[in-house]
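Have a look at the structure that comes next, please.
Missing here: one protein chain of the complex. Every other protein chain is in place.
Labels run A and B following the written order; every chain starts at residue 1.
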Amino acid sequence: MTKTLTTLAAAAALTALGASGAAAQDATKACYIYVGPIGDFGWSYQHHQGLLEVEEAMGDDVETAYLESVPEGADAERAIERFARSGCDIVFTTSFGFMDATNKVAGKFPDVKFEHATGYKREHPNVATYNSRFYEGRYVQGVIAAKLSEAGVAGYIASFPIPEVVRGINSFMLGAQSVNPDFKVKVVWANTWFDPGKEADAAKALVDQGVDIITQHTDSTAPMQVAAERGIKAFGQASDMIEFGPDTQLTSIVDDWGPYYIERVKAVHEGTWEQHDVWAGMAEGHVVMAPYTNMPDDVKQMAEEVEAKIKSGEFHPFTGPVNKQDGSAWLAEGDTASDEELLGMNFYVEGVDDKLPN
Amino acid sequence: MRIELVKRPQHSALFSAVSPFIALGLTVIAGAIMFSLLGKNPVDALYYYFIDPLRETWSLHELAVKAAPLILIGVGLSVCYLSNNWNIGAEGQFIIGAVAGSILPIVFPDFQFWFVLPLMLVMGIAGGAAYGAIPALLKVRFNTNEILSSLMLVYVAQLFLDWLVRGPWRNPEGYNFPETRNFHDYAVLPEIWSASGRAHWGFVFALVVAVAVWFVMARTLKGFEVKVIGQSPRAGRFAGFSHGRMVFFAFMLAGGLAGLAGISEVSGAIGQLRPSISPGYGFTAIIVAFLGRLNPLGIVAAGLVLALSYLGGEAAQISIGVSDKVARAFQGMLLFFVLASDTLIHYRIRITSGRARAAGGRAQAAPAGEVPHGHA
Partner (left out) sequence: MGMLEAILLTVATAATPLLLAAIGELVSERSGVLNLGVEGMMIMGAVTGFGVALTTGSPWLGVFAAIAVGALFSLLFAFLTLTLVTNQVATGLALTLLGLGLSGMLGEGFVGRPGVKLTAIDIPVLSDLPLVGKLVFGQDPLFYVSIALTAAVAYFLFYTRAGLTLRSVGDNHGSAHALGIRVILIRYLAVMFGGACAGLAGAYLSLVYTPQWVENMTAGRGWIALALVVFASWRPWRVFAGAYLFGAVTIGQLHAQALGFGIPSQLLSSLPYLATIVVLVLISRNRRLTMVNTPASLGRPFVPDR
């Protein structure tokens, strides 16, 4: 009897050790917090695809859990803490608004690793940040748009005036200007990441004002459908939206988080995880261009060339000379923008026909 | 077969006490069926829903954090509804309260003294009350229906907050991301017992307010006035009560409490302003108010139950992979059972067979002691 008890106690102690991550043999528990529903077919959906890829790649070595539609605010901290307490070895918090909550909880649970997407605060050694250089894809889109547009005007459905979105608009503009210096972009702020009806309305408004190519920085497929209906071309966002516009989609910037998630969860599993700040783009496979479709071969070829140049590091989308919107000089000939400048970007480059809400 | 309700001569004290348990019983049965259909172990699911969040101290703290705004807003709304003022814009009053209360730490960050926090709370209450006064003014002065005006003002408040944190109030050191600077130490509502969890004084405010409003409603002339005007504006006029002043009183009380909830949430639980500071507290609190039978003490219990259903939903998601949608559907079901069980307090249910008898009876007004549901 006594012997059994001792064995049990020993077993319990061992399990406890395993759970705290000392024994690398056990399955690593990777946990995800999404800001939207996984059914949004946009931002949260793509992160969830990443989770599924991790499961597939690591099999029995990994165990996963997720919470969807977690509101930014007081609820986020609770959700993250719950994960930390429920035996997660690594927690991915996949929205900018989770930044402070992530850091706060990380301070309390030094043995758990935290990875925050799109933020910049790493207040504890167990917090890493990661983001993707979506603007690289936007540049390619700009090139294509300027090549194909007969009106010389593209419509841009934007979500919220944050640096990420402003950067995208600028990059698109620079890409377009590299082909046609007089190219115009009309910007409409939908003030939502996700409202199919409103996004469709915005797309219609833009078409009615004469644009013949639409690109979007909101998450639903509605603008693609409107473009298809009105017989113009459009770019997808976050996922490959070709099914929603087989004759419409030119390409799409696909957020592919899978490779990153696999790398990081494996690192935890093998005990090699370290804090870092990663801002990866096409070269690392975080930003993937969906197949170039519905365009003539020469345009396709040009797009592929630009993509290859960005991928190889030969070319940076923000390369001078570039002026700010008011005409003042920003980047001198041959200079490229620093990551610091890009991270906090809140001005337009010359040629954008919109006023930044400030 | 027909279901018939027979009104009890007076409302049943027995069922007042028992009905929550009947509701719980029904929810457990229905939940077990639902979870089994989804291929989950129903015992596990119900355990994670109702027991797990109560097992640990930190989780109890979280329960208090989640319940505090619901109770504060719900208590204020109960006075509105009892006096026949259909305020469904508490969400907006919550936001404006949070914004007004945040002026000091955001616009004057160097102003760091001990009295900053009390001032913030006062300004939060004032902001919420002022925003609540708008539909009241429109109702009294222009006869504008308050359901519409208070609801529309919610959207306006949300966009206003959005504009502030993306524009003028953006953190100058925040790389232009949409959030304000973090509140300095003097502007943070302290935690009650920080060694064990993060519940802040907002929960204490909620309890104090609930007791105070309960006292006013049950024991003072003001409470009597609210109920008289709510049940019969005509009788109120004969008694010499001003209808217009009552509209302002109810809206500004509810707005003020929502504002207090807003500033408490921002300064106690979030620590800065962001584009979204409320996951719909103002709307959920409407359910809380009615779930608590418009009685401030009942609202405390209702707020805790609803908070539990959120926490339990999360626990079930993580532990057994019940999705967020199932958690929400289950929450809706729970509410239905609670509401339906409360019927037993005022009515006996009789199931009869045979045809309905012809009408001819006298209709009756809203049962005594029940909420006035009317519409001015």
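As a convention for this text, contacts are C-beta pairs under 8 Å (C-beta built on N, C-alpha and C of every residue); 3 or more make two chains touch, one makes a residue touch a chain.
Given the structure is predicted, the values throughout are model-derived calculations rather than measurements.
The shown chains contacted by the absent chain are A, B, with contact judged over the whole complex.
Here one chain is not drawn; of B:46, B:229 or B:335, the residue touching it is B:335.
From the options A:29, A:113, A:186 or A:286, the residue with contact to the unseen chain in the full assembly is A:186.
Within the complete assembly, A:221 is the residue of A:64, A:149, A:221 or A:237 that touches the hidden chain.
The missing chain, though absent from the display, is touched by one residue of B:46, B:67 or B:138; that residue is B:138. In the full complex, chain A touches the omitted chain through residues 37, 39-41, 45, 155, 161, 186-189, 191-192, 194-202, 204-209, 220-222, 225, 239, 243-244, 353-355, 357.
Of the residues in chain B, those that touch the hidden partner chain are 3, 5-7, 81, 138, 142-145, 147-149, 151-153, 155-156, 159-160, 162-163, 166-167, 283, 286-287, 289-291, 323-333, 335-336, 339-340, 342-343, 346-347, 356-367, 370-371, 373-376.
Assume only the chains that are shown with their structure count from here on.
In this assembly, the C-alpha centroid of chain A lies 36 Å from the C-alpha centroid of chain B.
Those residues of chain B lying in contact with chain A across their complex are 56, 58, 62, 65-66, 159, 162-163, 166-167, 175-179, 182, 198, 265, 269-272, 274-279, 310-311, 314-315, 317-319, 321, 323-325. Across the interface of their complex, chain B is touched by residues 31, 37, 65-69, 71-75, 77-79, 81-83, 85-86, 96-97, 100, 120, 160-163, 191, 343-346, 357-358 of chain A.
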